[in-house]
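A single protein chain has been omitted; all remaining protein chains appear in their positions.
The chains carry the letters A, B and C, assigned in the order they are written, with residues numbered from 1 in each.
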Amino acid sequence: MHHEAPSCPAVAVVGATGYAGQELVRLLARHPAATLEVAMASSATDQPRRLPRLRRLWEGEVRPFSVDAVSGKKDAAVLALPDAAAAEVGPALVRAGLRVFDLSGAFRLREPGPRARHYPGSPADWPEGTVYGLSELNRQAVATARLVACPGCYPTAALLAVAPLARAGLIEGDVIVDAKSGLSGAGKTPSERTHFSENHGSVAAYGLFAHRHTAEIEQELGCDVTFVPHLVPLDRGILETIYLRVRPGVTPARVAETYEAAYRDAPFVRLTADHLPEIKHVAHTNFCDIGWRLEPGGRRLVLVACLDNLVKGAAGQAIQNLNVAFGLDERAGLL
Amino acid sequence: MHHEAPSCPAVAVVGATGYAGQELVRLLARHPAATLEVAMASSATDQPRRLPRLRRLWEGEVRPFSVDAVSGKKDAAVLALPDAAAAEVGPALVRAGLRVFDLSGAFRLREPGPRARHYPGSPADWPEGTVYGLSELNRQAVATARLVACPGCYPTAALLAVAPLARAGLIEGDVIVDAKSGLSGAGKTPSERTHFSENHGSVAAYGLFAHRHTAEIEQELGCDVTFVPHLVPLDRGILETIYLRVRPGVTPARVAETYEAAYRDAPFVRLTADHLPEIKHVAHTNFCDIGWRLEPGGRRLVLVACLDNLVKGAAGQAIQNLNVAFGLDERAGLL
Amino acid sequence: MHHEAPSCPAVAVVGATGYAGQELVRLLARHPAATLEVAMASSATDQPRRLPRLRRLWEGEVRPFSVDAVSGKKDAAVLALPDAAAAEVGPALVRAGLRVFDLSGAFRLREPGPRARHYPGSPADWPEGTVYGLSELNRQAVATARLVACPGCYPTAALLAVAPLARAGLIEGDVIVDAKSGLSGAGKTPSERTHFSENHGSVAAYGLFAHRHTAEIEQELGCDVTFVPHLVPLDRGILETIYLRVRPGVTPARVAETYEAAYRDAPFVRLTADHLPEIKHVAHTNFCDIGWRLEPGGRRLVLVACLDNLVKGAAGQAIQNLNVAFGLDERAGLL
Partner (left out) sequence: MHHEAPSCPAVAVVGATGYAGQELVRLLARHPAATLEVAMASSATDQPRRLPRLRRLWEGEVRPFSVDAVSGKKDAAVLALPDAAAAEVGPALVRAGLRVFDLSGAFRLREPGPRARHYPGSPADWPEGTVYGLSELNRQAVATARLVACPGCYPTAALLAVAPLARAGLIEGDVIVDAKSGLSGAGKTPSERTHFSENHGSVAAYGLFAHRHTAEIEQELGCDVTFVPHLVPLDRGILETIYLRVRPGVTPARVAETYEAAYRDAPFVRLTADHLPEIKHVAHTNFCDIGWRLEPGGRRLVLVACLDNLVKGAAGQAIQNLNVAFGLDERAGLL
């Protein structure tokens, strides 16, 4: 039985030099109940290097990638790799007996058609024991999974905000998600799109009717989603404003009760009700703050959800899943 | 006949020390076909003062407000005043024979009910010759108006984007406007809401189901509008993402043709089609850029419109109206 | 003997609603070896209130200020108060038997003349056992102090960078400190100076030849200091570029050795040598990063030091001092 979780799992990080990868190292280095055993680069040909920003927090060396070095004596691996690399490495590590927490998109879409379309390098078949790992909505499956596909930052906020209402049958029709994201969400690779001067003092929509996260949100909600992401001039954090209609007779109190029931035991969801959340209050934390307001006398419901894309939207989510999977306190290393 | 426009109208600015007021002074000081005759503060008790930021551009003195000093030998006044002050000053100056261009909300709503609700200090009766002054949609009325109520920055972008489609009967159902605004839109008065540290690295929604601009957009479009403004960490500019449904059979080409017909002679509307506009490209200009994309195989239409809230959303709009009203080149002083 | 430090001191925070005060609450709430016993507002007339941003981190209530409530059964108090209030409250709490860690300027200047000039409300006489609390330079005195005057954020960076060189006799002549600060350093009270729009896209010098921190730096270094602070458009962090001359014969290696000797046991000073430090790498941490470069073939030495003004420059510094004073691990609660 692989679920006899070790009391203090030994963890490998693969892809430790990007923004999400460094956040993983930072969080795991001070995790009270897991050990960062090794941090590796994305490729076998990268030179060994230090992470100067993390000095005094983690003094190790990021080593070139090698499956053998990851798997020996490790209990778990967290992957912060490009989709195609994760598609290959993930199953290999599962075969080597590790539990894998993957931040890429390679294993998020269950249907082979959309998966091949949105993530061309992803495998035709999923490893057995693969689950979509949004701890709050899927805690039991995560607890026993072999490979946890961690949701993207945009779907995390959208699903945490909408899923409880959808499951409770409170809403009808389609869903519009207007998302505002900081630039760290665009990754560390320099491009004209990530140049400081192109974003300072600006806001830009992108990926209209073409963003891969739309499929992921639709898969989990089972309804039509219009998803429009925007780049806003900040570094860390996303905020989503979500437009829905409630069924006739749904009251503000009903909405509030539904959320409270859903997140009573969720340590990282904070319900702010009609005091709408702001990115600043979740940056550098693993919280997802959710607020809402129902149109007075009407059926239009507006939700606002925000989180830090590198923590709850990436590294923190992976560690939260790891905590659940190994039977640790879900909050360990994340407060 | 008051419409024998003087060849070079003499203009007074009232309320010259706020963000929009200073922009007015800056633009009028270099206007090739109008003369900035006097700039006044919002109140009769303000001390005379200079505008050091405009040195070498305008060397005059902002004087205490006085109706007499405004009206003598002036042809026009532009008001950048609080709503209640504008409600009083505007009609007085019209009676004194000036043509008035008002940036406040006092004269924007035609129905007395909503007007009293949203702008408590506004007059029960409008002066004769009052028009809603969005030059592009209402050019002829502006040309002969006595008092031009210039639209707010949010309605300007929303109406320029939606009105041509609504007039052409291309859309159905309600309209969702998700607006992102820089902080200069919140005015110059310091508050916790405008503190640098509260906005840096953050995004916040505000005024949900309560913003006065909703009534203004609904008045002009004649349909239900859900309008959610957000503060984003930049100074000048707004961007609106607008969610609509088109009637069956409407094609991308039809949308494009409709816009092109509407704005063929509009010097300040730039159609960017599926190359979506960005705030950076309109900041410090009088342009409103509009892009759009129709869901492939579907009826969901997304519009993106942006403008500089202090120029096209305030001072530039007033001057554009002034140009139209006095028979000048609509672009004078604005390129 | 008051130095038999309790194993887990009970701490009161006074002035818990400003930026530094909230950071204190956040840090103490998760401190592994001290207990946040009570958080109080700056005044006795403030209403009790929650700190919504800290929900799930600290769920307590900020209570109106009262000396009695602070002193009962507490071991220590951290004060984040205006200078005049701290001047009064600090000695009262010392008399009540608490050890006091004060973030204000009231007790920083030893000479009564400068103290009265720069901090008019400060007491003519200092309580016995008052020390200037820069842990790295003054660890032993802090260990037994009754009242610790925590340095300002600007002096902290300047002194950590310059003092080791000055003590080792490596430099001569005066010192120029060009400081760049984020806006949280200006405090939470709204003003034109802290308005978002006045700072976005801008840089401004202020307080030239008049800033109170100059006296504090000169007191500790014993030489002439020209100190020019600037506001730069960011929230948290300061960076100082410091211009000095070394004595003839001083080499880069000598500078490096001097720093390494000085900070061998300092957990929060990171020496980056000629890889110059950046604010981003210290934001949200208690680190002070210091880099330097000596003019090739010359005697001009440039130092660059940076830290987070709310952590190492305020709340973190107080807690570091508290750790030292109570014999805890100096790093407790700060990594």
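Here, a residue touches a chain if its C-beta (ideal position, glycine included) is under 8 Å from a C-beta of that chain, and two chains touch if they have at least 3 such contacts.
Quantities reported herein were computed from a predicted structural model and do not represent experimental measurements.
Peer 1: Out of A:Val70, A:Leu134, A:Cys150 or A:Leu183, which touches the unshown chain?
Peer 2: Only one listed residue reaches the unshown chain, and that is A:Leu183.
Peer 1: Have a look at C:Arg63, C:Arg99, C:Arg146 or C:Lys180 and name the one touching the chain we're not showing.
Peer 2: For the chain that is not drawn, the touching residue is C:Lys180.
Peer 1: Consider the whole complex, including the chain that is not shown, and state which of A:Arg110, A:Arg139 or A:His200 touches that chain.
Peer 2: A:His200
Peer 1: Taking the full complex into account, what residues of chain B touch the chain not shown?
Peer 2: 30, 52-53, 55-57, 200-201, 267-268, 270, 272, 275, 281, 284, 287, 335
Peer 1: In terms of residues, what is the contact footprint of the unshown chain on chain A?
Peer 2: Touching the chain left out of view, chain A contributes residues 19, 182-184, 188, 190-192, 194-201, 233-235.
Peer 1: Which parts of chain C are in contact with the chain that was left out?
Peer 2: 174, 176, 178, 180, 182, 198-206, 208-209, 226, 228, 230, 232-237, 239, 241, 243, 276, 278-280, 283, 293, 295-296, 300, 302, 304, 306
By our rule, only the chains that are shown with their structure count from here on.
Peer 1: Give the label of the chain whose average Cα location is farthest from that of chain C.
Peer 2: B
Peer 1: For chain A versus chain C, which are copies of one sequence, does the interface use mostly the same residue numbers on each side, meaning over half shared, or is it different?
Peer 2: Over half of the interface numbering overlaps between copies: same.
Peer 1: Starting from the mean Cα coordinates of chain A and chain B, work out the distance between those two points in Å.
Peer 2: The separation of the two C-alpha centroids amounts to 41 Å.
Peer 1: If you average the CA atoms of chain B and of chain C, how far apart do the two points sit, in angstrom?
Peer 2: 47
Peer 1: What positions in chain B touch 2 or more of the other chains?
Peer 2: 182, 198-201, 233-235
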